[in-house]
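Only a single protein chain was left out; the remaining protein chains are all shown in position.
What follows is subunit A.
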């Protein structure tokens, strides 16, 4: 029971006090600012500047990281994002980033694929990935 309480409080303090890190593969030399990250996740930028194809990956709907990312970087609410993608999906102009899970799932994918970009909680960052920007 004590561990559970401790774990819960750790979880809460983590999400309350840390920010979000945008991450790529350690070999990826790319430098991106927040508006470029937004353009990638809105399907407007399809390649890393000066580098190859970019595959953005999303956290699952309902994760606080996703909500934070959408509000701060994409500057839109979850509903607005859904409406935005429905415009592109039903006109064949784009497909939204795949929902791949949580922080650990995002890290696992990115460390294996230099084309990918994702975002995780600051406290989850490991040496397997490189942080591009934080907010």
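Please note the rule applied: a contact is a pair of C-beta atoms (placed from the backbone, for glycine too) under 8 Å apart; a residue touches a chain by one contact, two chains touch by 3 or more; residues count from 1.
Assume contacts and distances are computed from a predicted model.
Missing chain's UniProt protein name, "Transketolase", "Nitrite reductase (NADH) large subunit", "Beta sliding clamp" or "Porin"?
Cross-referencing UniProt, the chain left out corresponds to "Porin".
Please identify which residue in A:68, A:108 or A:122 touches the non-displayed chain.
Of the listed residues, the one touching the omitted chain is A:108.
Which subunit A residues touch the hidden chain?
Answer for subunit A: residues 39, 44-47, 61, 78-79, 82-83, 86-87, 89-93, 95, 98, 100-101, 104-105, 108-109, 112 touch the chain left out.
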